[in-house]
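All protein chains of the complex are present and in place, except for one that has been dropped.
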Amino acid sequence: MKVITEALEFSTRTHRAYLNVTPEVTRIVERSGVREGLCYVGSLHTTAAVFVNDDEEGLLADLDERLEALAPFSPEYRHHKTGETNGDSHLKSLLLHPQVIVPVTEGKLDLGTWQRIFYAEFDGRRRKGVRVKVIGE
Amino acid sequence: MKVITEALEFSTRTHRAYLNVTPEVTRIVERSGVREGLCYVGSLHTTAAVFVNDDEEGLLADLDERLEALAPFSPEYRHHKTGETNGDSHLKSLLLHPQVIVPVTEGKLDLGTWQRIFYAEFDGRRRKGVRVKVIGE
Partner (left out) sequence: MKVITEALEFSTRTHRAYLNVTPEVTRIVERSGVREGLCYVGSLHTTAAVFVNDDEEGLLADLDERLEALAPFSPEYRHHKTGETNGDSHLKSLLLHPQVIVPVTEGKLDLGTWQRIFYAEFDGRRRKGVRVKVIGE
């Protein structure tokens, strides 16, 4: 059994951002030497998410608008009594889900034709991390 | 360590559909010979989802109605500038999440009494696939 553990780091210029991290995760899987197994990709922070979908600019803007409708920025969250202002960022993270598993088959990320792995930042302009862990043989 | 990789294929008659795929996944786990491990079940397309819940007709209709309320069909999505008309299908996929892991214990899918695995189609009437991958010993 082989296991490899790595981290990706981001510091986005904007408060919210959607980054295609498929190339970085692909390189980690290649380095791992795992031919058959599972690749975990998950946020190490509670105001970000990881998801799989199309890399299409319009769709990412639609997703951003929809998440804002479902978990809007507001000064009114109870969480803000702690001094934070990012209540909506936590809720967006939870709705989109902070992690994915991607199968590894014949040494490659086993993604469909249009599937790409994205890091979704909901409280950027600071250093944030994503854990990547590949297990298999 | 044992690993088995298979695919399920669907071509639903309706634009949206919810299919109980527990029997198909059960057979794959039996074929795998894995007694203890994890079973990944995930969409290979970006307009479908996989989830675990009750196989109850009313509930599935409630879920469909709720997803339509949260990510409604609309001609207005930016994604449609590409010529597509399925912006809502992508968003429904993301809200419900495209994948699940089911533990495999004593050679069987380790599901609770009422839990069943479903494929959720949000842009049907075409061939779509689901990856099933079992790893363990």
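Here the chain labels run A and B in written order, and each chain numbers its own residues starting at 1.
Quick note on the criterion: contacts are C-beta pairs under 8 Å (C-beta built on N, C-alpha and C of every residue); 3 or more make two chains touch, one makes a residue touch a chain.
Every value quoted in this text rests on a predicted model; they were computed, and no experiment measured them.
Of the listed residues B:Glu6, B:Glu24, B:Glu84 or B:Asp110, the one in contact with the hidden chain in the full complex is B:Asp110. For subunit A, the list of residues touching the undisplayed chain reads 1, 3, 5, 38, 40, 42-46, 70-71, 77-82, 87, 90-91, 93-95, 97-99, 101, 129, 131, 133, 135.
Contact residues of subunit B toward the unshown chain are 1, 36-38, 51-54, 56-59, 61-63, 66, 70, 95-97, 100-101, 103, 105, 110-115, 135-137.
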